[in-house]
Structure formats: C-alpha cells, structure tokens
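Rest of the complex left out; these chains stay put.
Each chain carries a letter (A and B) given by its place in the written order, and its residues are counted from 1.
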Amino acid sequence: MEVALREIAGQLGGELLGDGERRIARIATLEGATPDAIAFLANPKYRAQLATTQAGCVIVGPAVRDEAAARGAAIVTPDPYLYYARLTQWWARRMRPAPAVGIHPSAVVDPSAQIAPDAVIGPLCVVGAGACIGAGTRLASRVTVGEGCSIGARGIVHSGVVIGADGFGFAPVKAEGGLRYEKIEQLGAVRIGDDVEIGANTCIDRGALDDTVIEDGVKLDNLIQIGHNVRIGAHSAMAGCVGIAGSAVIGKRCTVGGGAIVLGHLSLADDVHISAASVVMRSIRQPGQYSGVFPIDDNSAWEKNAATLRQLHTLRDRIRALEKNDTPGQS
Amino acid sequence: MEVALREIAGQLGGELLGDGERRIARIATLEGATPDAIAFLANPKYRAQLATTQAGCVIVGPAVRDEAAARGAAIVTPDPYLYYARLTQWWARRMRPAPAVGIHPSAVVDPSAQIAPDAVIGPLCVVGAGACIGAGTRLASRVTVGEGCSIGARGIVHSGVVIGADGFGFAPVKAEGGLRYEKIEQLGAVRIGDDVEIGANTCIDRGALDDTVIEDGVKLDNLIQIGHNVRIGAHSAMAGCVGIAGSAVIGKRCTVGGGAIVLGHLSLADDVHISAASVVMRSIRQPGQYSGVFPIDDNSAWEKNAATLRQLHTLRDRIRALEKNDTPGQS
C-alpha cells in the first residue's frame, strides 16, 4: 500500500508543507523511518531526531513548524500524537479488510442474547442467555460473555476475555477438620459502557448481588483481573497484569500501571495514578501519582538491605535513644 | 421472581419473626436494600446499619434478635453469612435454568475421557484422552482439561481454565552462543479433588514425574498460575493473580491474597495466611498471617524513601558507629 501525502492531508487535515505528491508506504518512528515513511514528533524529548530522521514526511506541532519545513515535507497540526492515532486508523481501514459483521458460524450464541446487527462476534466466542452486545462492538475470537452481561457500543474485546464468570465469594463454615467453604452464588452481572477496550485473556467477574460496572471509555490491557462488584470510572486505563479486588471503586480518568494491585472495598478518587507494580492498601482521596515498589538492585546489595529492613523499626528506636543522649540537657 | 418470607424460612430454616407473607423480590446488602429486599448482618461492624436499612427482612444472629425484631421482619440464625450463602444458592436455582447436563455439541472430548453422566461440559471445552470429570462437576465454557487429568465431584471450572498444560521444565545445555534449553517432557498429570472451584483463565500445570495435586474443597480465583508438582492442601483458598511456583506445598486451610507469589519448592504449614501481593521466599512452618509489601505513598515521598532504602545497610552501620561513640566509657 502506498499513498500520496496529499491524500493523507486531504483525509485527516493539518497543514501540508512540501511536496504533496510524495509517496508514503508506511508509518514509522522518527528513528526507524525510511524515506518512504511518515513519522511524528509528539514528545519534545525526541526533538533532536528531527535533524537526523530519514522520514519522507514528519507530523509536527506548530512550535517546530519552521524546523520541520526546513528539512522537507511536513504536516503541521495542533496535536501530532492524536493525528498519528487517526492516521493509524485510516491506514488500518485501507490495509486490512474490515472484520465480517455478524456472528461467526463457529461461535456459540444463546438465542436469547441480543447482538446488534453491526456487531462482530468472532470465531469460537460464547455469548450466554440474555447477554447484550452493542452497536459496532467487536468480540475478537474465543471471548466468553456470560449470561445477562452487557457491552455497549463501539467496544473491542480481545481474544480469550472472560466476562461474567462468578465472583470469588464463599462463606467459611466450621467443619470437621476445621473449615470448608460454602459457595455464595453470584447473582449480579457485568455492565460495560460504550467505547471500552478489553485486552486479551482479561477477566471481569459478575457481581454478587449488584452488577460489576465498567463505565464508558475505559481501556483495559491484557491479563487483568476485575473482581466482583468493582466499579471503574469513565476513561480510566489500566496496563497489563493489574488486579482489582472485589468491590473496589476506581474513579474517572485514573491510570493503573502494569502489575499493580488494588485491594478490595477501597476507593480511588478521580484522576488518581498508580505506578506500575504498586499495591493500593488504603483508599486514596486526592488526585495525584502514587507509588510503592521495592527498588531493584544487584542481588547482594538487595540481600543486605532487605535483611536490614526487617530490623527497621528497631533501628528507629536506636536512633531515638541516640537522640535522647544527644540532647544538651542530658549529655 | 418474588417469594414470601415464609417460603424462604420453610426452605432454609431459621426463626422467622414478623410477617411471613411479606414478598421478597431480591437479596441485597443492608445499605443497598429496598423494602422488597432481604438483607443480612454478618459482620458486627455493620450493626449500626440495622437502624437505617430499608430492607423488608433482615437475617441476623441471636445477639441482635431483639433489635432486629423491633424494626420489622427478621430471620434469626446462628450463622447469618452461611444462611445468606444458602439463600443465594436457593435463589439461583429458582432464577436460572440449571445448565444442561452432558457434553455441549461444540465441545471436543476424547472418546477415552470419562465424563460422569451428570457432569456439564460447556461449549467449546476440550477434554483430552483418559481425562476424568467427576459427578456433578461443571466446566463452564472454553475449558481445557489435558490428557490423563482428573477432577472430582461437584467441581466448578470457569471459562478459559487450562488444566494440564506442560510444567515449565528445561535442562540448560551449553551450546555455541552460550546456552540453549532442552525440554523435559512432563510425564505427570493433574489430580483435583472434590468440591474444588477454579476461576476464569487460571492455569494448573501437569507434573514433571509425579502429579500436581489440588485437594478437596480448594477454591482458586481467576488468573492464578499453579506450577508443576505443586500440592495444595484441602480447603485452602487463593485470590486472583496468585502464582505458586513448581513443587511448592501449601498446607490445609491456607489463604493466599491476590497477586501474592510463592517461590518453588517451599512449604507452607496448615493455616498459614499470606497477605495480598506478598512474596513467600522461605518456607513457613507456623500458622499465622504473613505480609511483605512496600507501602504505597505519594510518588515524591516514595522516591525519597526508596532511594534511601538502597543505602539502608550503610545507615545501620552509621547507627552502630554512633552508638559506639555514645557508650559512656568511650565519650
């Protein structure tokens, strides 16, 4: 596939500088671009690459207009990263056939499920009784949507996702031998808003009594666990391997880094950002960035520091004792 | 669906106080209950909600019998949480059709597999040669049970589970370029007891030589990894995203919190409880609660503390030096 620059700007807008007939065969990073590629400068820290990139055209913001024009063809736009996103979308539509609308013959869809006419139910998906798949939503392949669960419009659900498995709920019962668990049937469902994307093999459990709720515009990466009765606020995003335990409430526009864990029944305010691999053990009421990760080190340094960490409370007491002796009136 | 209170007490027992003809349309929490709901008070810390709940009936223990009776209908029972569990089970049986017994036509079941006549093999499951599925056990959808693996009676296996993939075993071999791995074929299987529940997309690997064993009554949440030759003792429970490395032995009635990791070849005694996101790096011989998580903080505070942590061992030495100078005989 090859297009003229003129065609890109005609479709996506922006101010085109330089030769509009130039042929573009691919989209690339500044660093990896060849003369037949279009690249973009979104992060100011890569600005120096403008001088060295081989790209046939660069997408830039107004601030570097002159610099970009001096080196060749360019598209100037207020938000180059958004322009790049739209360019990938336009490119994908040209490069790949649209997935066939409708239900793949290998999918197992309950007759009582409601599938929007322009939804895509991919190969080997399972859609349970009374489930509801909204307009333009696509289940990739091997997705399970359980009984009574719903997904809004324009959603993308990647392969292996399980929506609506039972939440993890049991009543401990004293028994001979000490204990056994009695199952609490999970009577709620999962309700997912519009424009939600869910990564491969991610799981969202159904609620115990009320529903688990994923609001509009939420983006979940792969291998994420969302427990029963969690609520995730609109336009929040979570990276891979995150776990959100039952009944946690995540605000709007939050981000959760990869591998982070949020314990059950906690609340995160809107605009809270959790760093990767951090563990949220108390509710967070103020927007901001929060972290909690043991710094990595070479193994022998770590061993020493970790051993000392197990005596940290004692060390504090020893500092206190020293301070007491150090006080002028006492020494 | 709507039932009379009298009917609930008739089925599940307990002492019914107040109007037995009262109609109940749903089960709810005390906080979320409406007048057509039945709610329960299991945790004493919610006792104050008895005064404010809208619930048409409350399930309570004998200690709050009078308080509950004063506000309206109630069911008094020694263990309200267990009563609630059984109520959800009875409710689910009335509300949902039982899953069809037998093998779904889309499932791929080896002719040599033994499937109990009342087991449920859901859509798009795969059951390998010589595998064995016990009485009343249900594989939800898209479950794989590998060759020679067995599940006992009354099990529930949620969608996407993989039982009996190869354990992770390789012999490192010196090769040109430095190293390559030679596969160790995994000749064991997976043996799962009765009354085991396994959450969505969880994986339990087959053993290398002997079997991986999950004893009776174990409850595993979603996205858990159980390595080869692990043994999990009866009535232990693990929350989502846990990883148990190969040959670890977990005692009976243990709990492992979400995202925790247990390293390989370790043992946990019976009744050991591991907090969420903790990493078990040594065997634990005594029952009790164990934790190890870096506390989360606002990012700038964390950065300072994490940087200092890398010098902790040195700080200890500096405290020692101060203490030496501080000794009466030395100053």
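Going forward, a contact is a pair of C-beta atoms (placed from the backbone, for glycine too) under 8 Å apart; a residue touches a chain by one contact, two chains touch by 3 or more.
Fair warning: this is a prediction, and the values are worked out from it, not measured in the lab.
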item	value
Homomeric assembly size (copies in this file), of which only 2 appear in place	3
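We adopt the following convention: only the chains that are shown with their structure count from here on.
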item	value
Approximate Å spacing (C-alpha centroids) for the pair chain A, chain B	25
Residues of chain A touching chain B in the complex	106, 108, 124, 126, 129, 142, 144, 146-147, 160, 162, 165-166, 168, 170-171, 173, 177-187, 201, 203, 205, 208-210, 223, 225, 227, 241, 243, 245, 259, 261, 263, 274-275, 278-282, 288-295, 297, 301, 304-305, 307-309, 311-312, 315, 318-319, 322, 325-326
Footprint of chain A on chain B - complex, ascending	26-29, 32, 79, 81-82, 84-86, 88-89, 91-92, 95-97, 104, 106, 122-124, 140-142, 156, 158-160, 195, 197, 199-201, 217, 219, 221-223, 234-235, 237, 239-241, 252-253, 258-259, 271, 276-277, 293-299, 302-303, 306-307, 309-313, 315-316, 319, 322-323, 326
